[in-house]
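All protein chains but one are shown at their positions in the complex.
Chains: A and B, in written order; residue numbering restarts at 1 for each.
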Amino acid sequence: MIWDAFRPQSPQVHAIAGLFDGFLILAAVIFLIVAGLVGFSLVRYRARAGAADPRPTFGSRRIEIAWTAVPLLVVTVIFVFTVRTMAFVDAPREPGQPPDLVITGHQWWWEARYPNGAATANEIHIPVSRRLLARIESVDVIHDFWTPQLARKMDAVPGRPGYIWLEADAPGAFAGACAEFCGKQHAWMRFQVVAEPEAEFSAWLRHQAELPAEPTGAAAEGTRVFREQKCGDCHAVSAADVRAAKGPSLAHIATRNLLGGELPNTSVNLARWIASPQSIKPGNLMPDPNLTPAGVQALTAYLESLR
Amino acid sequence: MRGPRLWLSTVDHKQIGVMYMVTALFFFLVGGIEAMMMRAQLSLPNLTVLAPEIYNQVFTMHGTTMIFLVVMPVLIGFGVYLVPLMIGASEMAFPRLNALTFWLQVCGGFLLYVSFLAGGAPDAGWFSYAPLSEKPYSPHPGLDYWALGLLLLGFGTVLAAVNFIVTIAAQRAPGMTIRRLPLFAWMTLVNSVLILFALPALNAALVMLLSDRLLQAHFFDPAHGGSPVLWQHYFWIFGHPEVYIMVLPAFGMISEIIPVFSRKPIFGYGFVAASTVAIAFLSYGVWVHHMFAVALGRVFISVFAALSMLIAVPTGVKIFAWAATLVGGSIRFTTSMLFAVAFLLEFTIGGLSGVAFATVPIDWELTDTYFVVAHFHYVLFGGTAFALFAGAYYWFPKISGRLLNETMGRWNFWLVVIGFNLTFFVQHFLGLMGMPRRVYTYPNLPGWAPLNLISTFGAVILGFGSLVFICNILASLAFGARAGNDPWDAWTLEWAAASPPPPENFAQVPAVRSRRPLWDLKHPELPDWAAEGGD
Partner (left out) sequence: MPQRVRLGMALFLLNEAVLFFMLIAAFVYFRGSTLATAASSLHLQAASVYTACLLASSLTMWRAAATGARSWLGGTLALGGLFLYGQGSEYVRLFRQHITISRTQFGTTFFTLTGVHALHVLIGIVLLAIFLILRPSHRTALEAIALYWYFVAAVWIFIFLIVYIWTFL
């Protein structure tokens, strides 16, 4: 690794980074040849006072053929490495192999669903050192699912799903972003991929599919506000509820690290978001709800009870 | 030939050429202000200088303006002005058509910008990917203005291309064979053929998009059986040749300027011309490299990767030919030459980073990041715009009769070179660090803030450099030194005409017996037509 481009954390991105290193060396050599030739000429052949024009020369077929043939050879080499790396990064999947998780782009958040029914938003968990097959979809415009350190980009084109291998070498939280311009909040269509040891991952997965606990105290008051405000029209509160998917699922939201793809998930931030989502993520599809401070507090308590 | 009425109704190729250039310069200022607005918003993380919907309109208009209202018209303008002079003609083949194409250009630009008053400018990017560009996701009429404006601009550009081809085919002076054609005319010719095949693909896509938006058709709407990927194919079948449409005439300018200031003919005229034709052919087989992140078949992608890499070869041939022209020369460092040499280096960087995007796995990491923004600005600013600065300093004396001021020229050059590289070189690193493009703001991740601030700082310098250029034009028009007919001791026919040329261009066209008719006149003892390889 001559230079830590991409800071790879998966075999796939390691392979891409290796290819990039090779490319960078090649490009630097070519640039230095051109710049050297130009720089040398500028110094050596600058006009001397009173000098007559040099005797015209018109080219040399031999040299011209050489500088056509050599680059041809160079790109052929690049092409061979390209095809090899492509085959590694996009390793074929078993015929008919079902995806380990389905990631769906929405304006402007990411939904992830696992075969056991677990559903989450903007925070995707994977086990360390086991590759998962992720299907990338979109329900509205084109998005692009990109975790720079873990996997290649894959466009989420409505009606045309794509597949990537999602894998991490070590535990950690890896930032991701939507990479295809998708409208007003493209910039904050960010997410996190959390890689954790196999045992922790399966515990997480099992827990995410469970029904929420019955709310008590302030949280119970929050459920009333939740109903009044018709939050449930867009947001599901349990993984089993698959109807309300216009907005991010709130199932087990209190276990997540981030809110809205970027804010740390604290009571203060949650209350800020509930009070005025438009001031945090202007243009997002959730209208400001017009709640009393007490209403905000109750709703915050309710959401925080969704562990 | 004075007075506003005569400018409005003129069919003279020189006046029309000047009008093209002046309108392009105006829109360059507009597009530049849009760029400054973006750099202001992005100078630090989490700024709120521009609201997201405004930012999206501004970057859409910046791209559309710079491509369709600056680069294409200014290149057509130089062509309209210079091609008849270079081939020893008195006019374009169809002078009235020439005027029509210019005014179509003006109308197209007007339509694009009137959208600001009609409920908002287009906001889906210059590439307007469906379904984001469809009615449900972009309900205000901005995109309708965008599509209609581009249809007009596209139609006008096609007519200009027809005019160029017929002019070069039919109006050449006696002795000006196709193998003696100045390289700028050569590249304009190839460029026109490119336009003829590429622009109608865009026009077809625009007709389909307008059907979707105005008549509720479903070409690109997946909810009703349409295909968003179809838009991408159509757009890039136009869009990639378009990149070469924006750069080939600039190659032509460099191929005129470097030889004159090196005091040597171009190294390998045949290869330079032939590689242009190769680029034109290949440019229709590379469009899918804009879509490598879409789930397309691997074999399909590999074919387009191979062709995209292949196109680097004829481009490389040109760079080597220009560099080799310097070798053994007697180089004069005019501002024009400085820009031409800077072009060589900047464009090489842009060309090399382009190969990264043909290398599919690298594209999978870097596409739609700031690395792309850096790459194509090295091609379009470091390449085309630098060539245009070189061309402006070179041909301004012919057009106006006065030399541009060289002292201001140096300021212009160094501010632009420093500003440009500060602005865009750091964007390579931002891309490598994972900053997506087309974002109105970004999180404060390690390194992102300082690099963006440097970029904004560079943009301010670049802006000042461009203003120096405009000041130089205005000052030199009023006070510049008289140029005479041939200030650079050049060799192509335009320098045999008066500066500025009279309406009929030439009293008598010099005999053309080689590629450098004026060299033959000045050096009867050593004419090109007698030299091996000179013709």
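The criterion applied here is as follows: a contact is a pair of C-beta atoms (placed from the backbone, for glycine too) under 8 Å apart; a residue touches a chain by one contact, two chains touch by 3 or more.
Not measured: the values here are computed from a predicted model.
Participant: Checking the contacts here: which visible chains does the omitted one touch?
Facilitator: The chain that is not shown is in contact with B.
Participant: Sort through B:11, B:30 or B:230 and give me the one touching the missing partner chain.
Facilitator: B:230
Participant: Using the touch definition from the top, which of B:29, B:44, B:107 or B:196 touches the missing chain?
Facilitator: Going through B:29, B:44, B:107 or B:196 one by one, B:196 is the residue touching the chain not shown.
Participant: Touching the left-out chain: which of B:208, B:273 or B:338?
Facilitator: B:208
Participant: Which candidate, B:11, B:47 or B:166, sits in contact with the chain we can't see?
Facilitator: In the full complex, the listed residue that touches the missing chain is B:166.
Participant: Since one chain has been left out of the picture, which residues of chain B touch it in the full complex?
Facilitator: 93-94, 97, 158-159, 161-163, 165-166, 169-170, 196-197, 199-201, 203-205, 207-208, 211, 215-219, 224-227, 230, 234, 237
FYI, only the chains that are shown with their structure count from here on.
Participant: Once you find the CA centre of chain A and the CA centre of chain B, what distance in Å lies between them?
Facilitator: About 33 Å, centre to centre.
Participant: Which residues of chain B touch chain A in the complex?
Facilitator: 51-53, 56, 124-125, 129, 131-132, 137, 222-223, 227-229, 262-271, 293-295, 298, 301-302, 305-306, 309-310, 312-314, 316-317, 319-321, 323-324, 326-333, 341, 344-345, 348-349, 352-353, 355-356, 358-362, 364-365, 367-369, 432-434, 436-443, 445, 519, 526, 528, 531-534
Participant: Can you list the residues on chain A that touch chain B in the complex?
Facilitator: My answer: residues 5-6, 13, 15-16, 19-20, 23, 27, 30-31, 34-35, 37-38, 41-42, 45-48, 51, 53-60, 63-64, 67-68, 71-72, 75, 78-79, 81-83, 85-87, 89-90, 107, 136, 140-142, 144, 146, 148-149, 152-155, 157-163, 175, 177-188, 190, 262, 282-283.
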